[in-house]
Each structure stands twice: as structure tokens, then as C-alpha cells.
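Below is a structure I'd like to ask you about.
Every protein chain but one is kept in place in this view of the complex.
Going by the order they are written in, the chains are A, B and C; count residues from 1 in each one.
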Amino acid sequence: MKDLFAVVMLLGIYSLLSASFFVAMDAVDVAFTEAAVGAGISTLLMLVVITMTGRSEKTTRHKPWLALLVVVFTGGVLIYGTFDMPYFGIADAPIHSHVAPRYINESMKEIGIPNIVTSVLASYRAFDTFGEVVVIFTAGIGVMALLSVGRRPEEDEKTTAINDSMHEEYLVIRIVTKMLIPFILLYALYVQFHGDFGPGGGFQAGVIFAAAIILYTMLFGLTTARKVINQSFIQFIAAAGVLLYGCVGIVSMLNGANFFDYNVLASDPVAGQHLGILLIEWGVGCTVASVMIMIFFNFAGRREMQQNNEKVNNIEGDSL
Amino acid sequence: MIIGLFNDWVVVVLMMIGLYIVIAHGNLIKKIVGLAIFQTSVFILYISMANVEGGSAPILAEGIKQFSNPLPHVLILTAIVVGVATTALGLALVVRIKEAYGSIEEEDIQHLDNKTQDETEIQATEGDQS
Amino acid sequence: MDIIINISGALFLLIGSFLCISGGVGLLRFPDFYTRMHAVGVTDTLGAGMILIGLMFYSPDFLTFSKLVIILLLTLLIGPTTSHVLAKAAMHNNLMPKLQQEDNIKETSSSNY
Partner (left out) sequence: MFIAATLAIFVAMILAIIRGIVGPTLYDRILAVNMFGTKTVLLISLLGFVMGRPEFLDIAIVYALINFISVIGVLRYSDTNKLKHTPSNEKPLDKEY
């Protein structure tokens, strides 16, 4: 497949397929995240990068036969390894009989929310999710360090020229997205607070929120989007999300329980758990949304800078 | 026998496809796509292990007794989001490599590296002689 | 009463799935991009609408019914818009529709594809 566009689109189909596989496997939350993140954000990021780095790739392969040999050998060893794994779907496989029953049976009594995945994610395993939110935060900072572009004021009349030309290009789409974006944002908030009872939660809500903003940036141009949500505000929100997450832990510590134990947050433990999970989901949602928006803004800003440089070279080329 | 282990074989095949793409293809973006395939195959392994025949999604509702195991779902939930964060970083690096080397094919990058290496050596030797 | 609901629901599902398959076949059989686009655009939205209405008959409580209504409105809004944008972008990138049968007319220059 020489054309990288086709590769990225087939990757989109592939992650859509894997998300529907997760639905068939009763993994509802995972399908949610894979659909929103896998098919949405990563395909868009790859598209932006491909417009920057060229669309076709050389088809020279490095010693394909040796690679094939290595791959087939490791594959054979792995398949040999799977023979003593338990059959698919047996109820008394070792994985189901030791740890899981405790969470399935007691989570309703201890935490009181039906969605066991969110209860494990947010309160039994809150410390790991905290570490994971910090990982997302550092990824955002890393991309910002690599790709951040200094804002030069005199660029604006060039980019506004592009925005006007985009106007008559995408008239219909702009009107439809104007109708659609508020509902996407509303749906993101629904997913955020519906995490306890059905599939949903901080991660998925943040990604859907970011997808709405990215849709806006694609169609209305980066400068208008930057005017709507300026860069420093997003960075503040990202940091505030992680701070909120950490503070919930410290507050429960100050009240005498250990680091992420929410029982002490409110009068009776179950209400404390509800409050703690709500706040943590809010922190996670803020961080994920702002980091994804920051990443996309940096990529698009870089691309715009490259296009401006190209145009400047063209003008110099013509004028010589 | 066949049906029982079919999922694991699918996982292994996908993993090997991802590995082959990373090894054989020169284009950096193709390598990132290969890594993405490798990553989803690991997710499929975890989720197919967590599934219980006849069990339903791990959301407590009346009249449903058998649930599939929620713990691998939590693991994969965080893994997907971290995976996207690392892919974003990888793509940022690819953009910078393209700007620095002008191409994202592995051979061109190595070629340019070797060339700059030889030049620095030559300058070093001239420096010693003079 | 519920027999009527079941029968009408089944009827809608049947029509919807038939439309989806015809869309798929149209996608493969038609010679040129724009004809394929036409086939998919029409059957996609209508087939999806039919199946969703069929599902509405079987939905147990009001919550699922309202979610199905939301999905129906969304597909009705999104389907035609994406087809419109697709055709506009294709036309913009000078992908000319194949106007006459090229294979039996040999001398026409192949410039239009």
C-alpha cells in the first residue's frame, strides 16, 4: 500500500473493528474508549502528520526474508505457548476464581455504584489512575516541547486570508457542525457524569470533548479556534485537572484515612465514595480533554508554520 | 480444541503482523502503524481472557448473575489512553525528524547520519594535523 | 396488540437490512466513483433509519427508546452531509465522472478520468 492516506484510513477501519470486537466480548467501557480514542484521535493525528511528511513511502524493504523468518519463528513459539492456556470463556478458569468474585460481590456494598469497572478504576485502584493521568499530562508537555511554535503577530493577515477562502469551500459543513458541536459537548458531559451507571467516565468524556473542539478547529481554522480557546487557558486546565485529582487524595489523607480512601470525605462512607469518584472523574476528564486539544493545536500550528514557510519560499522563488 | 484456543491464535497472528511491519518497513509512520496493530492485539488478548461464556457486561443489573471479569477491562482502559499519548509523542518526533533530515525513510536518515559522521571525523583529523 | 408491534418491527428490520445489502452490492458493482457514492449515500441513511425504527418497536423502556431516537436523528443529519462533503472534495480534486461507456468507444481520449 504505497499511499499512506489509505493506510491511515484502513487503520481507522481496523480500530473500529477492534472496538466492535470488544463490544461482542462484553467489554463495554473498553469499546467506548477504543472507539473514541482509537478511531477518532489517533487517525486524525496521523492525518495531520501525513500532510506534513508526504503521502507516499518507498517500498524498499529491509531484508524481508530475514524479518519473515524471525516473525514466523516467534509466532510458532508463541502458538506453542498457548496450548496450556484455558479455553476461551470457561467460567472456572483461574482468572475468574481468585480475585474477581471479591470485586463483583462486594463493590455494590462498599461503593454503591453499578458500574464495577468505574468503581475499580476510580476507588480501588485510584493511585494507578493518578499515575496514568500524570502520564497523559507529561505526554502533552512532551508534544508541546517538541512542536510549540512562537506566535508571530504579522502572520495573522495571511491566515485570515486562508480562513476566508475556507468559508466558501466548506459552507454546508460549517452550518451542520455549528448545529452539531453543542450536542457533542453536551453528550461529553453526559458521558462524564454517567460513568457510574453505564459505560463512560473521565477518559471517554475528555476524548469526546476534545474531538468536538478538533472538529471546530478543522473547519473554522486554527486562528479562530485559538481565539475561542486560547493556548494558555488549556494548559491551565490540564494542570488544574491533575491538581484536583491529587488534592482529593490529600484531603482524604488529612481526614485521617490513607491516601485515596474516600470513606472519610462525607458523613457515611458510601456517600464519600460517590463524592470521591465524581471529583476524580472530573479531574481526569479535564486533563484528558485539555491535553488532547493541546496536542492537536500544536500539530496544526506546526503544520501552518510549515505551510507559511513553503509559501514564503514560493513567493521568493517567483520573485527571483 | 480448535474453538477453545482460537482467540489466542488470532492474538499471536496480529502480534506477528505488527512485529513484521515494524521490522521490515522503512517508513517511520508505517512503523507507528505497526506498533498500533501490535498494541491492539495485546488488548484483544486481555479482553478475550476476561470473557465468561454467558456472562454479560460488568454493570450490576437485576436478574443478571454471571458477569465477565471487570479487572482486565480496567487495565485495558488505561492502556488505550496511554497508548494514544505515546503515539502522539511518536508522531511529534516523526515531524521533527522530517524537518531535520528532510525525509522519514530509515535509509535516508542513516545515510545522512553516516555522512555527517565521516565529515566530523575528517575535520577532527585535519585539526590534529594542523 | 404486541403481535402487531412484533410484526411491524420485524418488517422494518427486514427492509432495513435488505437496503443495507443492496447498498453494499451497489458499492462493488457500479463502474465509477460517483455512481457508487449515489448507491451508498441513499441506502445508508434510509437503511439505517429503517433498522433503527424497527428496533424502536422492540425497545423495553423509554430510555432506550429516546437513545434510539437520538441515534436516528444523528444518522439522518450526518449521512447526507458526509456524502455532500465527499462529492465536493472529489470534484475539487478533478476526479471527473465517467460520462460515457469508454470500453465500446475506443477513440475517445482517456483524458476524462
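Here is the rule we go by: contacts are C-beta pairs under 8 Å (C-beta built on N, C-alpha and C of every residue); 3 or more make two chains touch, one makes a residue touch a chain.
Fair warning: this is a prediction, and the values are worked out from it, not measured in the lab.
K.L.:
Checking the contacts here: which visible chains does the omitted one touch?
P.N.:
When the full complex is considered, the omitted chain touches A, B, C.
K.L.:
Looking at the whole complex, which of A:71, A:126, A:143 or A:211 touches the chain that is not displayed?
P.N.:
A:211
K.L.:
Given the full complex, what residues of chain C touch the hidden partner chain?
P.N.:
9-10, 13-14, 16-18, 20-21, 23-25, 27-28, 33, 36-37, 40, 44, 47-48, 51-52, 54-55, 58-61, 63-64, 67-68, 70-71, 74-75, 78-79, 81-83, 85-86, 89-90, 92-95
K.L.:
To test your reading of the contact rule: which positions on chain B touch the chain that is missing from view?
P.N.:
56-57, 59, 61
K.L.:
Touching residues of chain A against the unshown chain: what are they?
P.N.:
Missing-chain contacts on chain A: residues 3, 5-6, 8-10, 12-13, 16-17, 19-20, 23-24, 26, 28, 31-32, 35-36, 39-40, 43-44, 47-48, 50-51, 161-162, 165-166, 169-170, 173, 177, 180, 184, 187, 191, 194, 198-200, 204, 208, 211, 214-215, 218-219, 307, 311, 314-315, 317-318.
Assume only the chains that are shown with their structure count from here on.
K.L.:
I'd like to verify one number: the distance from the centre of chain B to the centre of chain C, where each centre is the average of its C-alpha atoms, in whole angstrom.
P.N.:
35
K.L.:
Any idea how many Å lie between the Cα centroids of chain A and chain B?
P.N.:
The mean C-alpha positions of chain A and chain B differ by 16 Å.
K.L.:
At which residue positions does chain C touch at least two other chains?
P.N.:
Within chain C, no residue touches at least two other chains.
K.L.:
What are the residues of chain A that contact at least two other chains?
P.N.:
Where chain A is concerned, no single residue meets two or more other chains.
K.L.:
Which residues, counting only chain A, touch chain C once they are in their complex?
P.N.:
169-170, 172-173, 176, 179-180
K.L.:
Report the residues of chain A in contact with chain B in the complex, numbered from low to high.
P.N.:
By the definition above, chain A touches chain B via 4, 7-8, 11, 14-15, 18, 21-22, 25-30, 33-34, 37-38, 41-42, 45-46, 49-50, 52-54, 57-58, 60-64, 67-68, 70-72, 74-75, 78-79, 82-83, 85, 87-91, 93, 95-96, 99-100, 103-104, 107-108, 114-117, 120-121, 125, 128-129, 132, 135-136, 139-140, 142-143, 146-147, 197-199, 201, 203, 207, 288, 291, 295, 298-299, 302, 306.
K.L.:
Where on chain C is chain A touching in the complex?
P.N.:
77-78, 81, 84-85, 88, 92
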